[in-house]
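Okay, handing you the structure first.
With one protein chain removed, the remaining protein chains of the complex are shown where they sit.
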Amino acid sequence: MTEIPERADIVVVGAGIVGNSVCHHLAELGWRNIVLIEKGPLPDPGGSTGHASNFIFPVDHSREITALTTDSMRQYEKLGTLISCGGVEVAREPARVEELKRRMASARAWGVDAELIDPGRVAELVPFVDPDILLAGFWTPSVAVVDPLRAGALMREQAIADGALTVAASTTVTGIRTDGGRVQRVCTDAGDVETSLVVVACGVWSPRIARLAGGQIPLTPAVHQMMDVGPIPEFEASGTAIAYPIVRDMDALMYERQSGADLEIGSYAHRPILHEPDEIPSLAAAALSPTQLPFTSEDFDPQLEQALELFGSILDRPDAGVRHAINGLLSLTPDGAPVLGPSPEVDGLWSAAAVWIKEGPGVGRMMAEWLTHGDCEFDMHGADIARFYPHQRTREHVRARANEGFNKTYGIVHPREQWESARGRKLSPFHARERAAGAVFFEVGGWERPHWYESNRDLLEEFGDRIHDRPHEWDARWWSPIVEAEHLALRERAAMIDLTAFAQFDVRGPGALDYLQRMTMAQLDRPVGRICYTPVLTPGGGFRSDLTVVRLAEDRFRVITGGADGARDRFWFESHLPADGSASLVDVTSAVCTLGLWGPRARDILAATTEDDVSGEAIPFGTARWIAVDGIPVLALRVSYVGDLGWELHAPFEQGQALWDAIAEAGRPHGIAPAGIGVYGTTGRLEKGYRLMGAELDAEYDPVEAGLALPKVKAADFIGKDAYLAAREGDPAATLCTLTVDDHLGAEGIPRYPQGGEPIVTPAGERIVDRKGRGSAVTSAGPAPSVGRHLLMAYLPPEFAVEGTSLQVEYMAERYPVTVARAGRTPLFDPDDTRMKA
Amino acid sequence: MQLIVVADGQVVPELPAVARSLASRDEPVEAVAFAGTGVPAGDVAGELGGYGVSRLHVVRHELLDEYGPEAWGSALATVIDWLGPAGVLASASHRDTEVLTHAAARAGLPLATNCVRLAGEEDGSGAWRLTRTRSGGVLLEDAELTAPVKLATVAAAVETPQVPLQPADCEVTESAVDVPPELARTRVAERVASETGLSLSTAPVVVSGGRGVGGAEGFVVLEELAERLGGVVGCSRVATNNGWRPHRDQVGLTGTKIAADLYIACGISGATQHWVGCMDSAAILAINTDPEAPMMQRATYAVEGDVHEVVPAVLAEIRRRADGAAGSGRSGVEEPAPAGSSRR
């Protein structure tokens, strides 16, 4: 048994594909005193790495996951542990054919070679399937099978050869000691090791190990059923592990692949079967391995029939028997994405969990970069462990969403699709009024936000043909033309919008200004009462966040950020607080509600509710002032994300309903309408060219490219400044542009509306890639009712980022002409901001 | 009376001790044997007398001349009915167990098999408190046996009670019994002796191969080593399932349970199913590439390495030492060099 060193620079727990890869990349980046602790034996410790089906389909609708996957494939190949076999996703139902077309768009957008094929071609590629029950196939030649156990062993060996790694197998972590919220040492049954950094790469056991340090890793072990049927003489004759393409029978939510002489069948169709991390059997007590639990055949039975339908020619034979069947364990998270990065709860505790075989090596590389440099090549905000609000880390939430999400593994998930479970967890004080007005709620960060109001349906008649109906069900799903009507009502009169989901932090103290200056790109040293919009950059100069900072006093600021990113932003700000205590941060989200009031009548309405002066002179654009609205103390912020005259009204949470009622009452004579986030986040924003974190803005793009570079660079140092300065010096590799769709008519003879994520291609249909290798794809899409066009945003290389350039957008396997309407941040609607500044 | 069954002619020394410990002070321990065992009754009686057994009942009937489980079981049931013992014990050998099982069924009595501990209940109820093995020995079951006549088979690994056994003159009583003629139907009709004198269950050394041997041809070196050490070759379930070895070579829960002086496990991981078959061996040597394999942890000795490297090296070392011995003139044994050997 290996002796555990007394001290380590970093301890990685878990020698599955993720842990091995983290160690390997840390060693590559120069780390030397790394200790890898594994409870089980090597090379197969008994976790999910040892029983996974090990195939990789590179195309995912998520850019982040596709990037991790293709990076992983490169690594597996370099290690000689990848066999390309090709793979085809087949459609049995018309809806799936549409989904495969959408996958084509993702393949094009992220640069993966793929092709839509007909059933006959599917049968040529995989001679055993019955093409008569198929409608189409999505063929990806680069689909491969990998050996993650071997890859992991090679990664360990390299790190050991570098003199960087000590491996302790069959060693159980019994505790992680912390002091003052910081990791101090890892205790094992073979001795303790002092360290300030622990990476939990324990797959389904991760929550258990993190809890030893007092942290939470929100995932649940869940069953994925697999069986091997054979022998199949044709497979045996091939003499290899895999000679035929892998088939994903998408509508049956299952896959079939050759595995030596057997056909391996896996299913995501059975009922969700969730386990508890604490109740996974030990290595000794498990019949096969701790993550290969007894097969529950009744759950799999419907899949047998579907497998026979597709593969009857080889499965319906007397000699082909079920030779092996398991309930394999994998990790499910509340939103299906991995859980990576530093824990917001315990300093020095890092998570590298809920990672699939197809992403393991790439995740290892990103984690090593993140640990070394503070950020990494790919934008990881969707996988960041800090994205979870406290309620989203609870067992109840994790299980509810995992339960709902499991069957979506191969499902057709609309980009705007809402969760059904664990809803109604965070309600604004306006909620009762909103419900009464027929609000259709979408969720962000647990908050219920009206997306539109059914009570505004009568506005459709008023605005008539200025509103675009969406005749195709897919385009119309999770959408309503009422959004456009609410938009026009705002532009013509006024609208009130619930913005309570904002995350808000009060920063105060003698060091508050210096601290915030260091965190942000914009100059915050402005007079009291000024509102600053500012990017927050990563050390590498990409977008970490963008938010608004209000100077409430010399030494007091309020930071206001979006509900989607509030948890991440809070962790980022808290983890950078000055050690000397000169600045403090208090999360006031739960104390404050926010009502947006915008439109040409906004000032008249607000004036009717207050004795305070709300004129442009009293509250100029870009300033904040305390006023009393019907006796309610309100911080009025003269800003707008929809580009019209008005305010964000911030009030004590418990007085929110009174605020709502006062504005609604005063607005009635002016024809005020409640408007949903559809207006705030899509229509109003897009025609004003405003960027959205997570859509246009992420760590892979810089402020120059996003058109958010400021005229002057402040003197104060700030995170990402060097990179920002460098970006300002050179020509941007891409520029964020606004494009108009010129012709919506699709092949079916009805207009189609791109939703976002689609590739932008040249008139000749060629993929557009910038000099950094980033493909051009739609970051946001939506109608601009005041402009009368459907708008797209996309980063384009300089040669295309020229206003008037004709290009195409590829949507559902068809191409539609588009024109670059704006290169840079100038909006299409009211380019001089006269309305907003009125 | 406590009665010992000697169905296969072998006296197991533990049985009289267990029987004595279960008997009250003046209660005799007697035995029953069958005329068809082929072992002279006098020899058996002599041995039993040494353990304090006072009488040997030898039952006789023409249907008992050849072994037949039903006929022998029926005869034993009759004897139990005659003698009315408080307890009847037999060894865990196949034949003893089979005869006792048939007798129990015919007499309508319960039976506890594979007992490793037997004692009278302290409450004086006359019941037995016992421990028996389950699942091939990975579990122990504590149980209570209550019956007018209590029947049990005693495993080789039984805890032998510390009771004084006074040697006795064991009197032989021969009795004819009635056996229903139709029970001729299950007499052994034919016997085929095994090819070598050594059997898997009795060999002092077993050299066993599993997955790590890789194929039928891989067993050649194991055969050679077994022959060298005066043993036989065994195998794991993997080897049987892959057709590398016949099932009769299988050591394990569903194969043969062995208790060799030395068990050499070559490329066998040591799953429970296998372990319970070899765990009673006095010494176990494991050879495996995986130091974490259960067999490597549980064995007496462990060599980390590939069977195909280790076993030939061991054979070479044995030959080298034998040569050395020959060179010193202590032995004239001539070892034929295997083809390809360049050790000389």
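Chains: A and B, in written order; residue numbering restarts at 1 for each.
Note that a residue touches a chain if its C-beta (ideal position, glycine included) is under 8 Å from a C-beta of that chain, and two chains touch if they have at least 3 such contacts.
Going forward, contacts and distances are computed from a predicted model.
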Ask   = What is the protein name, per UniProt, of the chain that does not appear here: "General L-amino acid transport system permease protein", "Electron transfer flavoprotein subunit beta/FixA family protein", "AtuA-like ferredoxin-fold domain-containing protein" or "tRNA modification GTPase MnmE"?
value = "Electron transfer flavoprotein subunit beta/FixA family protein"
Task = Taking the full complex into account, find the residue in B:Asp123, B:Asp142 or B:Glu217 that is in contact with the omitted chain.
result = B:Asp142
Key: Contact with the hidden chain (one of A:Asp316, A:Glu417 or A:Glu748)   = A:Asp316
Message = What does the interface between chain B and the hidden chain look like in terms of residue numbers?
response = 67, 69-70, 73, 93-95, 97-98, 101-102, 104-106, 109-114, 129, 133-147, 150, 183-194, 199, 201-202, 204-205, 228-230, 240-241, 246-248, 250, 253-255, 261-262, 271-272, 275, 283, 285-286, 294, 296-306, 309-310, 312-314, 316-318, 321-322
Note = It is residues of chain A that touch the chain not shown, namely 229, 279-288, 293-295, 297-298, 301, 304-305, 307-308, 315-323
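Operating definition for what follows: only the chains that are shown with their structure count from here on.
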Task = Just give me the whole-number Å value for how far the CA centre of chain A lies from that of chain B.
result = 65
Task = Write out the stretch or stretches of chain A touching chain B in their complex.
result = 40-42, 169-170
Key: In the complex, chain B residues that touch chain A   = 290-293
